[in-house]
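Shown here: the complex without one of its protein chains, the others still in place.
Right after this comes chain A.
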Amino acid sequence: MKRSVILGAVVSVFVAGVAAAEEMKMAVTTSFANSGLADVLLPQIQADTGLEVQLLIVGTGQALRLGAAGDVDAVLVHARAAEDKFIAEGNATHRREIMYNDFVIIGPAGDPAGAGKATSADEALVAIADAKAPFVSRGDDSGTHKKELSLWASAGVEPTGDWYRAVGAGMGAALNTASGMNGYIMSDRASWLKFGNKGDLALLFAGDPVLFNQYAYMPVNPAKHAHVNNDAAMALEGWLVSDTAKALIDGYTIAGEKLFTFNATAN
């Protein structure tokens, strides 16, 4: 009895990797998965194309590493400069823009730095830096982190000092930290709306076009990694730019707010 239980456990461990439906692996950013959009899209993708898309939810930096190593079949990320480098290194065949959402600046509802009164993202960041108000940075080389760094650069501020806290964590964990220390943080709108531990935080600034956040889909190059499931990756791309995807993406709301805007073009 005991022996058969143990044997069964060992055997099941080794057969568990095998499954029937066609599977592909896609590395996506935390903001895409945490927004809840994935839960809406994946069942429809399976129904329409028969593909079981397995998501690896990581930061953009790690997603691109997984793609470059050939450990996933496609990536869906949002960091233009890193994406162009990824293509230039021959890791993906091409880049296809799918949709965008936007970044927002979150802070304590009382807004001691006055970031909410700013008229541009640059001004909001300068206000936070001048007040030396605690600011939580992702610090994890993710798309959101790269975006934040580019905004500091364009605002002409070197973010250093006690007030600037790089936590080296995902969006949710960073929001938890900001909530705990009642500090400022830049987040994508979807993660913020879905976030369950808002505490005293509030959305203070949004709407500057520089805060738009373009998501792009890149299938891993089969010429570099022969084993990748390129057929599935191409089928998924076809679905992601379809009218079905457009309706689902544009129609996805949380608390009445639209999160993503579909902007893929037919080619």
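By definition in this document, contacts are C-beta pairs under 8 Å (C-beta built on N, C-alpha and C of every residue); 3 or more make two chains touch, one makes a residue touch a chain; residues count from 1.
The rule we apply is simple: contacts and distances are computed from a predicted model.
Just to verify: the chain that's not displayed, which of "Sulfate transport system permease protein CysW", "Cell division protein FtsX", "NADH-quinone oxidoreductase subunit N" or "Cysteine desulfurase IscS" does UniProt list as its protein name?
Missing chain, UniProt protein name: "Sulfate transport system permease protein CysW".
For the full complex, which residue in A:A173, A:L203, A:M234 or A:L248 touches the chain that was left out?
Of all options in A:A173, A:L203, A:M234 or A:L248, contact with the hidden chain holds for A:A173.
Given the full complex, what residues of chain A touch the hidden partner chain?
2, 6, 9-10, 12-14, 16-17, 19, 25, 30, 34, 54-58, 68-71, 170-173, 175-176, 179, 194-198, 225, 227
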